[in-house]
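So, subunit A:
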Amino acid sequence: MKPVALFVTCLVDQLYPRVGEAAVRVLERAGCTVAFPEEQTCCGQAAFNNGFQEEARVLARRFLDVFADAPAIVAPSGSCADMVREWYPHLFRDAPALLDLARSVASRTFELSEYLVRVLGVTDLGARFPATVTYHPSCHGLRGLGLRDEPLGLLRAVRDLRFVELPAAEQCCGFGGFFSIKFAALSGAMLSAKLDTIEASGAEVVTATDVSCLMHISGGLSRRCSRVRALHLAEILAGS
Partner candidate 1 sequence: MPDHPTRIDLIRNIERALRDESLQRQMGKAMPASRRARADAVAELPEWESLRSAAAGIKDHVLADLEKYLRQLESQISALGGTVHWAFDAAEARAIITDLARSRGVRRIVKSKSMTTEEIFLNPALEAAGARVVETDLGEYVVQLAGERPSHLIAPVVHKPTEEIADLFVKKLGVPRYERPEELARVAREVLRAEFLAAEMGITGVNFAIAESGTLVIVENEGNARLTTARPRIHVAVMGVEKVLPQLADLSVFLRILARSGTGQRASVYVSLLTGPRRAGETDGPEELHLIILDNGRRRLLADPDLRGALRCIRCGACQNECPVYQHAGGHAYGSVYAGPIGAVLTPAYEGLERARDLPFVSTLCRACADVCPVKIDLPGMLVELRARAVRTGLASWRDRMLVGAWTFFTRSPARFMLAGSLGRLAQRLVARGGKIERLPYPLSGWTAHRTAPVLASTPFRTWWKSRQGEGR
Partner candidate 2 sequence: MNRPVPPGDGLVDDPVALFSERAEQVGISVITVGTYDEAVERAVALCRERRVQRAALWDTPEMAPIRDRLRAEGVEILDPRGSFETLAGAEIGITGAEWGVAETGSLVLSAGPGKPQAASLLAPLHIAVLRSDRIVPGLATLLERCGPLPSALVLITGPSRSADIGLVPVLGAHGPTAVAVLLVAGLFLGDSG
């Protein structure tokens, strides 16, 4: 049994607990013992991306304390995992006492599909999901963590799932954290282009590795009264 600490992320905790529950089931199915360190809150990405690095450092310090001893930290979010991996060492570059810890925690932090495929070597989780599904590769997972084949391999192994390609899949959905509020109309235009491709794909379900992008996409689909549903990859992998 592989021990992992789940970093569920703030959005999942309060808005999409079912994604967290699914992630737990999937990890357990893959042979992990899941712990949930209850002192966790938020990785600080929202503040960091908006330029508030002092505030981000406070949250990052908290994260480092909470997960200092975790053997592996797994998050159902490419952007949060990328925040820890890419930017924590940057945030503490002038604090030698914390830099080593930041690097060490960074090296132990993974996005869910990344952990399943790259670390555990698992692609088939015995899931069944009878629907037509397309996949939006979230930017930070795709270009930050280099996740291309991992999520697709997992989807391909799901029984009864019909996979369809998403046109221009690698285009950003326009979320970008506070960007979606500051530049709401621009973000909306980018979203609209993404929704057009999702609807054109013929999928009944669009999936991704990040609830942030999915919150954006599902908000747009719901405003359009579209029949396409947005589900996190973990929810599909937990299907049986």
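Picked so that all candidates are chains of the complex that A comes from, given by their letters.
Note that a residue touches a chain if its C-beta (ideal position, glycine included) is under 8 Å from a C-beta of that chain, and two chains touch if they have at least 3 such contacts; residues count from 1.
All values reported here derive from a predicted model rather than from experimental measurement.
Q: So which of these touches subunit A in the complex, 1 or 2?
A: Of all the numbered candidates, the touching one is 1.
Q: With touch defined as at the start, can you tell me which subunit A residues reach candidate 1 in the complex?
A: 8, 10, 12-18, 20-21, 24, 36, 38-42, 44, 46-53, 55, 58-59, 62, 87, 90, 139-140, 143-144, 168, 170-172, 174-193, 215-216, 218-220, 222-223
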